[in-house]
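A single protein chain has been omitted; all remaining protein chains appear in their positions.
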Amino acid sequence: MKDNTAASAMRPFVVKSLAILAVVAIILLLPQIFQTRFAQSLLNQIGIAVIFALSYNMLLGQGGMLSFGHAVFYGLGGFMAIHTLKMVNNGVVPIPTELVPLIGGAFSCIFGLIFGLISTRRAAIPFALITLGIGELIASCALIFPSFFGGEEGVSANRWTDVTLSPLNFGRAGEVYLLIAAWMLVCVFLMYLLTRTPLGRMANAVRDNPERARFIGYNPHMVRTIQFSLSAFFAGIAGSLFAINFEIITAHALGMMASADVLMMTYIGGVGHFFGPILGAVLVTFLQLVLANITHAWLLYFGLLFMCMVLWAPNGISGLIMLHEPVWKAGLFKKLLPSYGRALVPGLVLFLGVIILVEINYHLSLSTNPESPMSLFGIEISAQSAPPWIASLLLMTVGFLFFRKAAFQVRDAWDEVTRRMRKGEH
Amino acid sequence: MLEFILLSCINTLIYGLLLFMLSSGLTLIFGLMNVLNFAHASFYMLGAYFAYEVSTHIGFWPALVFAPLGVGLVGIFIERYGLRSVHKYGHVAELLFTFGVFYVVNELVILIWGRNPVAYKIPEMLDFTLMSAMGTEFSAYRAFMLLISVSMFAVLFFAITRTRLGLIIQAALTHPDMVGSLGHNVPLVFMYVFGGGAALAGLAGVIGGNYLITEPAMALNLGPIVFVVVVVGGMGSLTGAFVASLLIAALQTFAVGFEVSLSDLLALWGVSAPDAGGFFHDLLRIEISHTRGMMPYLFMVLMLVFKPKGLMGTREE
Amino acid sequence: MLEVRDLNAYYGRSHILQGVHLRVDRGEIVSLLGRNGVGRSTTCKAIMGMVSPRGSVRFQEKEIAGLKPHAIARRGVGYVPEDRAIFPRLTVLQNLELGLKKKGQKGRWTIEDVFQLFPRLGERTHVLGGFISGGEQQMLTMCRTLVGDPDFIMIDEPTEGLAPKMVEQVSMLIQEIARSGISVLLVEQKLTIALRISHRLYVMGRGEIVFEGTRDEFEADTSVRREWLEV
Partner (left out) sequence: MPETILSLKGIHKNFGESEIITGVDLDVFRGERHAIIGPNGAGKSTLFNLVSGLYPVSEGRMELKGHDITKLAPHRINRRGLSRSFQTTNIFPKMSVFENIRCALLWPMGFGHSFWHLCERKKALNDRSRMVLEQIGMADRALMPAGALSYADQRFLEIGITIAGGAEIILLDEPTAGMSRHEIERTVNFIREVTEGKTLVIVEHDMGVVFDLADRISVLVYGQIIATDSPEAIKKNEKVREAYLGKEAV
């Protein structure tokens, strides 16, 4: 009996360890599978984005703090890292490249503590405003302290040094990937553990009910401040890796738009589950790099996707996935599929209509010669003729009408499934 | 010197009233619906672009009427079909939604009008020097801006304190549920207020867009400053917003005139700045005029440290 | 006049009302009694549409469950909440004016009637609502709802925190309201007034009605009292 329980207690542990090992192995093998320059660069940026998004979720998801200035810590860490690299280049200090992110992180952490003390007295809306203000403050500082922020052209350094701990010297992108992957694994692991510490738990408690937290001995302001500065630490590491990866960093890295990016990335992935921001970082970085090559309108699509999430899926992609978990376990998932299928087709039609409309408009407003024909899905069309406009509006209308109908069917299917699951429980 | 002060005072007044035109709508919406509308500066931008479009086709005067109306309609649409449905997810979701609107409007403006500034010009009729005193020229358009903003506030004040709708709004500021159970349609009132706030911001865009510049970055440039006004003035306080608007306008306008740096100050004391490079070199060389951009934010942070409720704020946690 | 059947309401996931039923006839004063937190106020709010109800609320033969509060108010339901909800930045007169559904509305009670009945309010028409005493606030909030000409009015804990003399005035006003043909649902914790002025009583416990009956039936059934009301 006793052995039995011990064995069953061991099993999840073994499964977990194997899963972790598998993930590590896959991450290390990825550059071997995708060997193009583009893939290399994409993988590096995904690794950085994962750390950044997770650090952001320490605020929004775990602490209930909506920040509009998180990139400040990303940028400060990055600038510190690039200056450190420069000093290594000049032989001032011998700091191994592997440890540079630690310096960037620590630098951000100190600023996180200072700004955290100022901004976390209250959460939600006032906090959001204050972070926005601090973000703008630092961004405007960037212009008047050129010796640190490098003015318009930023600061650059050379990551290729002999001062390293490992046999790598980080000349090639592949080697940088190893550095980023290692830091990513460590950071993800640490941030996961943080959610299970007293501080992590109290961050949740303060998010849910700050008033009550005060009556079990905690000062919400202090809990938020510590959580805030730790989050700044990880953002600083992400920023340092960015600096190492690109060997240059400009004031854009700490501006409002960079803060907006990480906010939207995290939210699209979903703030309610630990893995949500990871999904968001991977997906958004991928789309960003791939779509930005294809269309100028990437940012518009990104914004629309974000708004759709806020309106209809406030728990993000991870929330949508986890919504289906109990359905899957109850074996009822196939009940939902037909209605999903019926929603997919008109959804795609609607989407196609939107794309055509956006693309012809972009062509008209941005291209040097609006009269020149443009190519859309490999078809040559003229943006100034009527057919594409009519086609787009038609597709949008038809798609919208049928999609709405299908949405009701999806809802009915869900009602049916929930009813069955309730019955199953009793 | 006197000339500089006079000029700066006028600029402060114009810029300050423009800021207040934006922040009054924002504060009112915040006080009433507890929604901090991130997209408020986008309405300002839309106002300018709509006015540009209307004034190139019909003329400036129709634009002065139709552009704010158009922006108001956009606002009503956003409230009715967007904001109202995210309301159930809470204030953070509402803020995120308006942030999404801000982002998408920015991209849509680029999509329709391109990335470069458009040629939205001051109407010729008002493009002359009204008077000049002590070498300072005071253009007719500035007088016009002052006139529009001041009369708009008179109307706004009258509407809020004298009309029935205004009474309902004031009552709903403290007890929205009670107003509803007395038979007044509160969601509809919210929608009107949101639309009205948007139209107000739109009007600011109409008269500010040609005075300043009409470009896709204008929302991003002015938006955060409007938030600073709301924070400094105290969230939800109209009077606070008014004082803060003028204060921040003064801060930014007067800063331009002082090309004094720390090293100049040290020189006054007979200390010459060490000629070392680096961070301290930067610090010593900063002229007050360079800090124009960061002044409002610095002010806000200081305010938060020493008086977190804002100038006239009544709300506590 | 008002018939509530199987009314359920939730706050978040907690089930506050669990199948409440009650009836108020024309011209009646009905009391809803119960301890703090059993769901009396929630019942009122659910009838008024301020918390979304599940179940049936029929008012003057028409279903009103699921309507918005203002629509329900326009059908002739009035609600005087427990916290009085005087608009503090408006004057006494402005408070009353907002009670009118339309400008110049004339019903069973006009603003002039109110001032005649309570000269104290008439003297203070231009004082801000936040600066009058608790008793005056209670009068004002009831009158504010009355001038909107409801056919049925719910009054939540009108005597709470009032001096004995004020309590007397409030109970007189409630009887006056009933005499003018308006049905009253009085929500109370204390028995004193409720027993004296109401025709029928309901007792609530933990989200459901545990007793209904006339005054005499209530007086006879001491077990209900002991279990659900007092001491």
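When the chains are written out, they are named A, B and C in that same order, and each has its own residue count from 1.
Methods note: a contact is a pair of C-beta atoms (placed from the backbone, for glycine too) under 8 Å apart; a residue touches a chain by one contact, two chains touch by 3 or more.
Note that the structure is predicted; figures quoted are calculated from it, not measured.
Engineer: What shown chains come into contact with the chain that's not displayed?
Structural biologist: A, C
Engineer: If the hidden chain were put back, which of A:16, A:172 or A:214 would touch it?
Structural biologist: Answer from the full complex: A:214 touches the omitted chain.
Engineer: Looking at the full complex, which residue from A:201, A:329 or A:411 touches the chain that isn't shown here?
Structural biologist: A:201
Engineer: With the missing chain put back, which residues of chain C would touch it? List them for me.
Structural biologist: Residues of chain C in touch with the missing chain: 12-16, 35-39, 130-131, 134, 157, 160-161, 189-192, 205-207, 226-228, 230-231.
Engineer: Which chain A residues would touch the chain omitted from the figure, given the whole complex?
Structural biologist: 193-194, 196-202, 204-205, 208-209, 211-219, 222-223, 226, 230
To be clear about the criterion, only the chains that are shown with their structure count from here on.
Engineer: Please indicate which chain is farthest from chain B, where distance is taken between mean Cα coordinates of the chains.
Structural biologist: C
Engineer: Using the touch rule from the top, point out the two chains with the most contacting C-beta pairs.
Structural biologist: Highest contact count belongs to chains A-B.
Engineer: Just give me the whole-number Å value for how far the CA centre of chain A lies from that of chain B.
Structural biologist: The mean C-alpha positions of chain A and chain B differ by 31 Å.
Engineer: Mind checking the centre-to-centre distance between chain A and chain C? Centres are C-alpha means, answer in whole Å.
Structural biologist: 52
Engineer: How many angstrom between the C-alpha centroids of chain C and chain B?
Structural biologist: Measuring from centre to centre gives 45 Å for this pair.
Engineer: In chain C, which residues are in touch with two or more of the other chains?
Structural biologist: Residue numbers touching two or more other chains: none in chain C.
Engineer: Touching residues of chain B toward chain C in the complex: what are they?
Structural biologist: 164, 167-168, 170-171, 173-175, 177-187
Engineer: Where on chain B does chain A make contact in their complex?
Structural biologist: For this pair, the touching residues of chain B are 34, 36, 82, 85-86, 89, 91-93, 95-97, 99-101, 103-104, 106-108, 110-115, 220, 224, 227-228, 230-231, 235, 277-279, 281-283, 286, 290-291, 293-294, 297-298, 300-301, 304-305, 308, 317.
Engineer: Using the touch definition up top, name the residues of chain A that touch chain B in the complex.
Structural biologist: For this pair, the touching residues of chain A are 64, 66, 68, 118-119, 121-122, 124-126, 128-130, 132-134, 136-137, 140-141, 143-148, 256, 260, 263-264, 267, 297, 299-300, 302-304, 306-307, 310-311, 314, 358, 361-362, 365-366.
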